[in-house]
Structure formats: structure tokens, C-alpha cells
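Pasting a structure below so you can have a look.
Removed: one protein chain of the complex. Kept in place: all other protein chains.
Right, chain A next:
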Amino acid sequence: MTGIIRALSVMALMLALAGCGGSGVEWHAKNIRGLMPDLEFTLTAPDGEPFTAEDRAGQVRLLFFGFTNCPDICPATMARLQNAVKQMPQDMRDEVTLLFVSVDPERDTPERVGEYVDFFGDNIVGLTSDEETLRTLAKRYRTTFGYGKPDENGDYDVSHSNAVYVFDGQGRARLLIRSDQSISQISEDLETLVRQGRD
């Protein structure tokens, strides 16, 4: 019963918040404001140093999970996001950071993740950590990942979420970009978010 009361009050609070924040913006992506916790993590950057959500505070951040051996989803997502950023007005592009988190620490060392993301552009940070830390982060954003059986070469598939989580400058969860969104739709959403941050 107490669980219900707590959950009900949380829902009431969420409704109230949604009421206050009703800016009337029509998003192309799924609005997840109030549904998910703020951006918070400590992972390892390519230089081996710890990297936290604070390191790019103030920026609109796009978080997504993948692995460098990923055959299709990851490179395609990365390219789509990069193109979306390129379609934004020049002075806004620097206010967006992509956070690529490899969930395959067995093969992906921090350096390797760094080399991989450098190939796509310089506003991407490649991150990883030990499996336990990654599982905690994935769970925080209610997603999961798993490993397939290795073939004779030791190669294996990694199942992971295909969604991109978008956080605003203050680290609040704002949008969930699904795989069926066009580049210009993503771009428009990001522009609106950056603009909101400036107001």
C-alpha cells in the first residue's frame, strides 16, 4: 500500500511538473521529461581518465550504447546524429556533444573506443568501463545489453538498445530519439533544445 501511495504521489508530481513545463513544443522525438533520471555517470575516457556527466555540463548531450565491432546500427546512428548536428546553425553545433558508450569492454579498450569515435567527428566522446558499471548505467536508463555466442574466430554479437537518450544542459532527461526519425527531425529537436537552454 505504501508503495502505491509513493508511486501515486510521484505520478502526481510528474503531472504537475509536466503542467508547469508545458512550453507547447511539439517534439519529433519521444518526450521523456520527468520519466527518466538526470544524466549521471563516471566512465573512462580514451586517455584512461575518469569522465563524468559534469565534464560537459551546459551542453546538450546525446547518450547511446554500442560497441566498436558493431556492423550496422552504431555506425549508422553515429552518422545520422553527426549529419543532424551539421544541419544545425553554425553557432549551435558546439553546444551538442555525443556520448558513445561501448558496452563491450572485453574487446573495446578506452583507446580503441577513442580511435573509433574520432573517425566520425570531434564532438563525440567515446566512453567505456567495466561491465558492472556499464550494467548499472544501462539499468538507470532502463535498457539492457547482452552478448551472443562467439564464432570460431572469437567474434560475437552484442545486443543493445537502439535508442539515443538526449539530455539538456542541466543534465535533465528530455528526449528519446528512435531509429525511425529522419535527420532533419533530429536536427530540429536539437536546435529547439539548444535554444531553450539559451533562454
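Following the convention adopted for this analysis, a residue touches a chain if its C-beta (ideal position, glycine included) is under 8 Å from a C-beta of that chain, and two chains touch if they have at least 3 such contacts; residues count from 1.
In this section, contacts and distances are computed from a predicted model.
Participant: One chain isn't displayed here; going by UniProt, is it "Iron complex transport system permease protein", "ABC transporter ATP-binding protein", "Cytochrome c oxidase assembly protein" or "Allophanate hydrolase subunit 1"?
Facilitator: Not shown, but named in UniProt as "Cytochrome c oxidase assembly protein".
Participant: May I ask which residue of A:R80, A:H160 or A:R174 touches the chain that does not appear here?
Facilitator: Looking across A:R80, A:H160 or A:R174, the contact with the absent chain belongs to A:H160.
Participant: Just name the one of A:K86, A:R142 or A:R195 that touches the chain not displayed here.
Facilitator: A:R142
Participant: Would you mind spotting which of A:M36, A:A53 or A:I183 touches the chain that isn't drawn?
Facilitator: Within the whole complex, the residue contacting the unshown chain is A:M36.
Participant: Which chain A residues would touch the chain omitted from the figure, given the whole complex?
Facilitator: Considering the whole complex, chain A reaches the absent chain at 1-4, 6-8, 10-11, 14, 30, 32, 34-37, 139, 142-146, 148, 157, 159-163, 176, 178-179.
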